[in-house]
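A single protein chain has been omitted from the complex, and every remaining protein chain is retained in its original position.
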Amino acid sequence: MSEHTCGCSKNPYLPEVATVLEVITESPTIKSFRVRFDNEEAWERFTYRPGQVGQLSVFGVGESTFVINTPPSCREYIQFSVMRAGEVTSAIHKLHPGDQVGVRAPLGNSFPCEQWKGKNIVFVGGGIGMAPIRTIMLHVMEHASDYGKLSLLYGAKSPEDMAYKADLPAWLESDVLHTTLTIDREAPNWPHRVGMIPTVLKELAPSPDNSIAVLCGPPIMIKFTLAAFRELGFKDENIVTTLERRMKCGIGICGRCNLGGKYVCLDGPVFTQAQLNELPPEM
Amino acid sequence: MSSLLFATPAELTAWLAGLASGQRVLVPCQEGPSVVYRPRTAEQLSAAGVNALLRRSTSSPKQAVLPQCETLVAFKSVKDEQDPSKVTTTVENPCKAEPTVLFGCRPCDARGFVVLDRPYLHGPFKDPYYGARREATTIVTQACPSVFATCFCHWVGSHPADGEGSDILFTAVEGGFVLDILTEKGKALVEGAAFADGSDKAEAVAAAHKATAEALAPAPNLSEAAAKIAARFTDTAFWTRETVKCLSCGACTYLCPTCQCFTITDEGSQLNGRRLRSWDSCMTPLFTLETSGHNPRPDKSQRMRNRVSHKFSFYPERYDGFFSCVGCGRCVISCPVSLDIRHMVTAAMEGMEGKKPAEAPAAPAEKTAETPKAPADAPAAPKTPAKSKSKKR
Amino acid sequence: MSVLAGKELRIVGFLCNWCSYGGADTAGTARAVQPTDLRIIRVPCSGRVNPLFVLKALMNGADGVLVSGCHPRDCHYSSGNFYARRRLELLKQFLPVIGIDPERFEYTWVSASEGQRWKDVVTNFTARIHALGPAPRWEDVPARYDMPVELLESLRPLGCGEHPALPELKQAIKDALAQGLEGVLGWKKGFDAIHAEPVFMTTPEEVDSLIWGPFNVQNLAVFLPQYKGRKIGVVVKGCDSKGVVELLSEGLISRDEVQIFGMGCNGTVNLSRILAKLPEGAAIESCACRGNKITVTAGGQTIEMTMAEVAQDKCRLCTKPNAVISDAFAGTPTTEPEAPQDGRLPGLRFLDSLSLEERMGFWKGQMERCIACHACRGACPMCVCRDHCVSDSRDPEWVTQEDTVQQKLFFQLIHAQHLAGRCTGCTECERACPMDIPVFALKQQFGRTIQKIFSYGAGLDVNATPPLLTYQVEETTIKERDLA
Partner (left out) sequence: MKIGVFVCHCGSNIEATVDTAAVARIALTYPDVVFAEDTMYTCSEPGQENIVQAIKKHGLDGVVVASCSPRMHEPTFRRTVERAGLNRYMFEMANIREHVSWIGRDREANTNKAAELVRLAVEKLRRDAPLYAKQFDVTKRVLVIGGGVAGIQAALDAADAGIGVVMVERESTIGGKMAKLDKTFPTIDCSSCVLAPKMVDVAQNPNITLYAHSEVESISGFVGNFTVKIRRRATYVDWDKCTGCGTCTEKCPTKNVPDAFNENISTCRAINIPFPQAIPKKATINPDYCRKIKEGKCGVCAKVCPTGAIVYDMADEIVEEKVGAVIAATGYDLMDWTVLKEYGGGTYPDVITSLQYERMMSASGPTAGHIHRPSDGMEPRNIVFIQCVGSRDCSIGRPYCSGFCCMYTAKQAIMTKDHLPDAEAYVFYMDIRAPGKMYDEFTRRAQEEYGVQYVRGRVSAIQPTVRPDGKVGYIVRGADTLLGKQVEVDADMVVLAVGVEGSHGAGHLAEILRISYDHFGFFMESHVKLRPVETNTAGVYLAGVCQGAKDIPASVAQGSAAAAKVMALFSKPKLENDPQISLVDIKRCVGCGKCIKVCPYQAIEEVDVRGAKKAHVIETVCQGCGLCTATCPQGAIQVAHFTDNQILAEVNALCQC
């Protein structure tokens, strides 16, 4: 019985060492980090689907799960938008370009955009929830012809809290995407809408037939926006969202992120509302 | 290909001592009132003799394949001479396992490994550390000579002489032990052991197994357990009532041979540090506490609901109906408030014939007796209304 | 990162910024030559030094630790050193129980102007540590696995028969429920005849299931903080009532929300000792308790055992069998024996008989068996912050997740330190331990030291202030040593 050493390259716990190429301060609490694997050969092999997540780690501090919010077509880097909240995210916020981090990706499932061919899609992003929305939206916009009418409703607390300021102009002028921006409360020289996302959504009143709703944001926002979508006639199986959960292994073994029999990190984080209704109510 | 061999206690001890020279031999050892698995050297084994080793262990042998704490990743960095801010980090994969013989565990422990194999090895991602140790470990199980009052392996589809998960199953008979070689690994282990043929003792073995099995109290029918316990999920009053006495200490999860949960934490610094995997318990609120302060399971009744549902409903739903509990009873023996999972399962199933989760009696909004709740800074978790849709089975 | 081998030892100093750090500066300015071993960590005040810092250092390779602050009454923050003096004196007398030589730790007072005195303090302390030599490392100490098994003589006759006043107690509870009490915590029969389990009785029928006897081992005070804001009752033995008193005195539960029912207790059993007398794992068919005899039929055999053989250690030396506080007390109180000369339980007695090195070996052996499940914390009525215990936190990170002996023993030290002056001696931590590790010995070491220094016992007076939360300007009962 020879000593077994794990030659298997595919050790799901072993992060790829990557370098931070660029740090973009999106808002007082959100920064986006563009990273690229050091190992070029691994970088070439690396592919992912929109909506998949990755475990970004600062060595010595820990790992945390973030959606890869660049579309798969972008090959120079992958981007993670991180809101400062706890120990790991604060350590990430201290990173400078040139620092080394660990990346374990891709993990989890992705947005089932193949099934949306020919349908209208309503994207609704709340605060940091805009990160997963951005991934799938950019991917869908690249193949806009395959889909129907695309519209985005992006809400944040205040103008400073609005992320992706660099992309907003492009989204506003884009001919394939009808964009509406809103903030919770009145703010000086703010040209767009003011109001909570559910109320603005009801005003926009997108039609439910042949339409998919993609909805991400903090739990309280999802609760009311979901009700709004149902009021507008959207069926549960056409409403897609991503779940937030405490995660550690990210590969469905450590048992932490279970919702009933499903593991959010493996069977999710993307779920349709219909799937969620099947699972035990333990949000 | 079950071939029976016979070995006298002395022969078995000598054989074990021989194995100890080449590989790690884990045997149950008495330390104070508790029995734990410890590696023993050849001299210690021959001095102790096999009969002294045949004790029921207090904690499970899960340690053999999933240590309480191990290093998943070791990272080191080297500073660039010219530009010390430039650091090149290298990551190592210290995944190695020493060949091990786990001697003297019981059928429920062995089946515990089979239960752990499903999430650790048969999912889309294989766990290399667990896999390496699992492969390097040969399991020599003793068929239970007697049963404990807290044993209920027969509730969960097993029995005191179940060979599932074992490489060799030996049974104590008149004058020695009959070894039933079940797998290739088992066969490799007894190579050159020159044990006598034991096929003539087959009836004695069967008789011994039958006698032990009869000592077990009759088991309820748990075939419907998964659906019924899933239906019980929304009955918060039930879970609150059942967990009044629970201290939410988590001792049950640390003793359990099938608890798979662990946490990952980093120690040290980027220059020189390691990422640790260590056992974790779903019974502590920190298990699901999110950084925002929101906690889907803040109260012990929700945590116990998750623990029981995982073993008897979620796991079966995910892995073709197999329970993740092997009925060893350790959580019942060592619970400080003698909370009995058997009672919880049977009570949860009562009156749930044909019920679906939605139709479970909508319990009055029972004020959950739970520890001073950390004020959820995040807005209250949205309670998605129980849908009328029936649960697909 | 290490000391000069052979020349230096690892000595860690915690110096208060205002006086002692200044004193060290003055010594420096005066060019007062000193040995170089000491590494100084600056803290705002000697009161900032949590004894766990000292334990962390001594457990991880420090050969000596020195804490120095302002002279009493000179504290820049007026009372920092008064609290420090109590905590550090208590720590110093605690150290021997885990095999650390108390001479390796010292606290002293040096003012900013006493440069010469600081030089003498450092020189003498370093000499003392060099005389002691390098501290034994946990890796090199041979583990030992022997256990304290002594059976203590009971101070009073322990019984286990049916308690005559049980019906009276049940009636009192039923009346209270009738008057609107939401429920009363008690015990009922467990999954077999020798196990009892806590129950929250809300209906008269449930009250009938209340049992009172040798198997009522759980301390029900542990559940009280979870019922904050709700009016409930609790049935208490003598030791449990001390837990209730301590919770009340610290304001963790409010008196008007708890109704306390007491009855004379005749002692409870140690289940491991009963199970040891029965065939291994046998199912308990029946159990009869009469006088001081317990007759158990299991696995086809009938075994008789007396309370003297199987009673819990704490019950043998118990001096408070009747509730020290109660709203309703059923039956006549049992006789309360005089306080024993030597209140040590077997764990501490056994440790006292060992040498320092042997004690390290003892704890090493015990901690190897520990599975860090923290049931000892779960069962402790005083652990109200169990949901976010400092031992599970990363900020502050006192303990890592490694399962080494030091990390697991350090959790026990945190638990003992947090209970100093608060532990009521219910020994639930030891009973709840699935691996039967005598963890109560650490708490009792703090308890007896506090009894000796401050003649204070926890859980006896609702209006008492635990000794570590107050101070005397002149500590008559603390004999300080002077290094200079």
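Order of writing sets the chain letters: A, B and C. Residues in each chain are counted from 1.
Just so it is clear, a residue touches a chain if its C-beta (ideal position, glycine included) is under 8 Å from a C-beta of that chain, and two chains touch if they have at least 3 such contacts.
Since the structure is predicted, the reported quantities are computational estimates derived from the model, not experimental observations.
Q: List the neighbours, among the chains on screen, of the chain that has been left out.
A: Checking the complete complex, the chain left out touches A, B, C.
Q: Touching the left-out chain: which of B:Pro84, B:Pro124 or B:Pro218?
A: Spelled out, the listed residue whose C-beta touches the missing chain is B:Pro84.
Q: Among the options C:Arg230, C:His388, C:Lys452 or C:Arg481, which residue touches the chain absent from this view?
A: With C:Arg230, C:His388, C:Lys452 or C:Arg481 as choices, the missing chain is touched by C:His388.
Q: Any idea which of C:Tyr77, C:Tyr145 or C:Tyr456 touches the chain not displayed?
A: C:Tyr77
Q: For chain A, which residues lie in contact with the unshown chain of the complex?
A: Contacting residues on chain A, toward the hidden partner: 60, 94, 96.
Q: To test your reading of the contact rule: which positions on chain B touch the chain that is missing from view?
A: 79, 83-85, 269-271, 293, 372-375, 377
Q: On chain C, what residues meet the omitted chain?
A: Per the touch rule, chain C residues meeting the hidden chain are 1, 3-4, 7-8, 10, 12, 17, 21-22, 24-25, 27-29, 31-36, 39-45, 47-50, 53, 56-57, 60-62, 73, 76-80, 83, 87, 119, 137, 139, 229, 250-252, 384-385, 388-390, 393, 395-398, 418, 465, 468-470.
Simple rule for what comes next: only the chains that are shown with their structure count from here on.
Q: Taking the mean of the CA coordinates per chain, how far is chain A from chain B in Å?
A: Here the centre of chain B sits 35 Å away from the centre of chain A.
Q: Where the CA atoms of chain B average out and where those of chain C average out, how many Å apart are those spots?
A: 32
Q: Quick check on chain C: which residues sit in contact with 2+ other chains?
A: Those would be 394.
Q: Listing for chain B: what residues touch at least two other chains?
A: Correct list: 263, 265, 267, 289.
Q: Using the touch definition up top, name the residues of chain A that touch chain B in the complex.
A: 1, 3-6, 8, 10-15, 17, 57-63, 85-86, 89, 98-100, 102, 218-220, 222-223, 244-246, 248-249, 251-256, 258, 260-262, 266, 276-278, 280-283
Q: Inside the complex, what are the residues of chain B that reach chain C?
A: For this pair, the touching residues of chain B are 31-34, 36, 56, 58-59, 67-69, 146-151, 217, 244-245, 247-251, 253-255, 263, 265, 267, 276, 278-279, 281, 284-286, 289, 332, 334, 336-340, 342-343, 367, 369-372, 374.
Q: Can you list the chain B residues touching chain A in their complex?
A: These residues of chain B touch chain A: 22-23, 72-73, 75, 77, 85-91, 93, 95-99, 119-120, 123-129, 131-132, 135-136, 188, 230, 233-234, 260-270, 273, 275, 277, 280, 282, 287-292, 294, 296-297, 302, 306, 309-310, 313-315, 317-318, 357, 378-384, 386-387, 389, 391-392.
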